[in-house]
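The structure is given below, and queries will be raised subsequently.
Missing here is one protein chain; the remaining ones are kept as they sit in the complex.
After this line comes chain A, so read on.
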Amino acid sequence: MVRASLAKGSYHSLYYSIEKPLKFFQTGALLEILHCAVGIVPSSVVLTTFQVMSRVFLIWAVTHSVKEVQSEDCVLLFVIAWTVTEIIRYSFYTFSLLNHLPYLIKWARYTLFIVLYPMGVSGELLTIYAALPFVRQAGLYSISLPNKYNFSFDYYTFLILVMISYIPLFPQLYFHMMHQRRKVLSHTEEHKKFE
């Protein structure tokens, strides 16, 4: 990412350099839902599904589908938020598996989200908002009456509903992380006291 932005002098072609790995790894995250469902990871299936589906939706149904949006700054915003979050999160999992979790990683995972989460959400919402006029213009993924299956779907309205759904969903996820933070970090404090 850094190399790309230095080489091109701007980050407008950023998307093209990171497109393939971004798609591959974020879509690969679907496996995380499977792991929760099967039980090898103790996280909630519902929360993980929301998380992964929102990423997969942003990547495929918005950024990939609406080419005009790929050079926008808001894409950079959520890509950075996701990237930093994932680096910390996977380090956390790796060190936990090795049974040697540095406090710094645990702290980072349960603290940096306070900034990264709103940053990512803002980037996501701005990207969807930026995509709207192009969706309307091209009639993307939309079907109107009359047709022989007597069905209609307006992707533009659907995207607006998705944006509105962030209002009840985002606070729930955010407060869940806050709650986890209090639980995990105070637990460590108590352990430290006994040493």
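Everything that follows uses one rule, which is that contacts are C-beta pairs under 8 Å (C-beta built on N, C-alpha and C of every residue); 3 or more make two chains touch, one makes a residue touch a chain; residues count from 1.
Operating definition for what follows: contacts and distances are computed from a predicted model.
Q: Out of "GDP-L-fucose synthase", "very-long-chain enoyl-CoA reductase", "Glutamate decarboxylase" or "phosphatidylinositol N-acetylglucosaminyltransferase", flag the one the UniProt entry gives for the chain missing from this complex.
A: Result for the unshown chain: "very-long-chain enoyl-CoA reductase".
Q: At which residues does chain A meet the chain that is not included here?
A: 145-152
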